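With one protein chain removed, the remaining protein chains of the complex are shown where they sit.
This part shows chain A:
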Amino acid sequence: MAGGKKSQLSGPAPSSRTLVIDNGANTIKAGFASEDNEPRIIPNCIARDRHRKTFVGSELDKCKDFGEIAFRRPVEKGYIVNWEAQKEIWDREFFDEKAPQKCDPADARLVLAEHSNSLPALQTHCDQMVFEEFGFASYCRGPGPALNAYNDVQAIFQTPRPPETVVEYPAEVMLVVDSGYSHTTVTPVLQGRPLHQAVRRLDVGGKLMTNYLTRLLSVRHFDMRNDTYVVNEMKEAACYISLDFKGDLEKTWKGTRGERRLDYLSGAGIAKDYVLPDSHTRFHGVVREYEPGVSAKARKGAVSTEDVLTLRNERFVVPELLFHPSDIGMHQPGLGDLVMQSLSELPIGLWPGLLANIVVVGGNALFENFIQRLQTEVLQRVPDACIVRVARAQDPIACTWVGAANFARHAHVETLAVTKQEYEEHGSAWVARKFALGLGVDCDPTG
């Protein structure tokens, strides 16, 4: 099934470069398979600050004052929804004369990582844009989580092996937990093929957690609803996943009326002070050790010009939503149950391989203790004899891109890629079916 190769006899010459894009809701990860070992991270938004200055994509790097900054995002729920905005960002980053990663689509292949379970209409829009507007010579759209199988998975687990071992892609078996801005998904992957029937999603991601922290702060400290950028930085810097939720909640309770608990007064190692940016001298917030009374004084404006707030249970109840979405009334299972729902779709003979190779990717993997907590949650739910190994990719934000780039260099890409000519001959429905079928089983597993 060398569809791409065959038609190139009559079509254009084989494309010389492959642009690899992992088009996330928060950031785009982009680079050329032939030249780059790591992607450029591009904010996937059009932003407007309080001085009404607009920033498109990577222009946001020039922004200093993020107070009250507003965002327009082309990607919603993980999928490209608004192409007017997405095209503007892609144009400026890839296609314009002065684009930082200038690419001539007519002489290039695009490998685009997408989230599973998209809507057919959105996939069609994407395919139409790629061929009819940008005019890529060749194109392949594939599920991002599964592309992680084209990473050196055993290196992630630090599995002992002889140094001369040649890494073969894709990995035989792995369970990918992808926790990003829009949601968290569980994807069992066999030989690079996602087992679609067992893909499961939890609608908790970085956005919801930032919004939740924003709400908690607005109730307890001051209104930050127009400062989600600031809150997001605070979340990334100060939140952690608790390994003892009940214990940590006890330690952060003030106590009953008139009787402040010692742990509350001392901070018990959990409380932290967060110094907010002031948009004059400090453009990013800073976490500080808790100093009793500092935030109260700061609020009165008596001693300091700093805005300081003390974070207590906010530090861990926010990422706790990954494991207990019902804490905010969401009727969805936590990540431990989600993994089990995925496994329950599969023959039990596959469980040992999947459970021993759980890889966590996506920005939320950076929360302290994510790996340990997920391991505990899964261990609680599987038979005692099961070996459960959970690991975080070295760079959880870039690793889907790295996998996609390895895929773009692998023979498998030829099986899946579609040429512009094929698109023009067979139409977008044919292209959509081809991508939905994926690699199938019959192409040689080693390529």
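A few points about this structure:
Rule of thumb we're sticking to: a residue touches a chain if its C-beta (ideal position, glycine included) is under 8 Å from a C-beta of that chain, and two chains touch if they have at least 3 such contacts; residues count from 1.
FYI, contacts and distances are computed from a predicted model.
Per the UniProt record, the chain missing from the shown structure is "HIT-type domain-containing protein", taken from the list "NEDD8-activating enzyme E1 catalytic subunit", "HIT-type domain-containing protein", "Multifunctional methyltransferase subunit TRM112-like protein" or "Polynucleotide 5'-hydroxyl-kinase GRC3". Touching the missing chain, out of A:Val177, A:Leu208, A:Ile241 or A:Val308, is residue A:Leu208. Touch with the chain that is not drawn comes from one residue among A:Asn151, A:Asn313, A:Asn364 or A:Thr400, which is A:Asn313. For chain A, the residues in touch with the chain missing from this view are 1-3, 6-7, 46-48, 54, 56, 70-73, 76-77, 79, 81-85, 87-88, 91-92, 95-98, 116-125, 128-129, 131-133, 143, 172-173, 185, 190-191, 193-203, 207-208, 211-212, 214-216, 219-220, 225-226, 228, 246, 249-250, 252-257, 259, 312-314, 317, 324, 326-333, 337-338, 341, 346-353, 385, 418, 422-430, 432-434, 436-438, 440-442, 445.
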